[in-house]
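One protein chain is absent from this view; the other protein chains keep their places.
On to chain A.
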């Protein structure tokens, strides 16, 4: 399914996501967004190291006409995704976060 051709009228959602930083982590996330019918309008990524594990904090603005809850549940299924929050509130900054 393609997203609507007029992005300005397409519903827009903000999603924040925390996932393990490993090979192809971002590609995996973006692939799910695309195949579930959304397009990425904006994306910001930061890394953080806590307890010897490197995490990615991703702030996504996505557009799509399908129910965004479906996208959220599909992202939550990814093995390396620790948290998905659907709102305008970003995840709390983590100690030791690096640009």
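Definition applied: contacts are C-beta pairs under 8 Å (C-beta built on N, C-alpha and C of every residue); 3 or more make two chains touch, one makes a residue touch a chain; residues count from 1.
Keep in mind that, in the parts below, contacts and distances are computed from a predicted model.
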Chain not present in the shown complex, as UniProt names it (candidates "Deoxyribose-phosphate aldolase", "Ferredoxin", "Probable membrane transporter protein" or "Acetolactate synthase"): "Acetolactate synthase"
In chain A, positions touching the absent partner: 22-24, 27-28, 31, 35, 67, 69-70, 73-74, 76-80
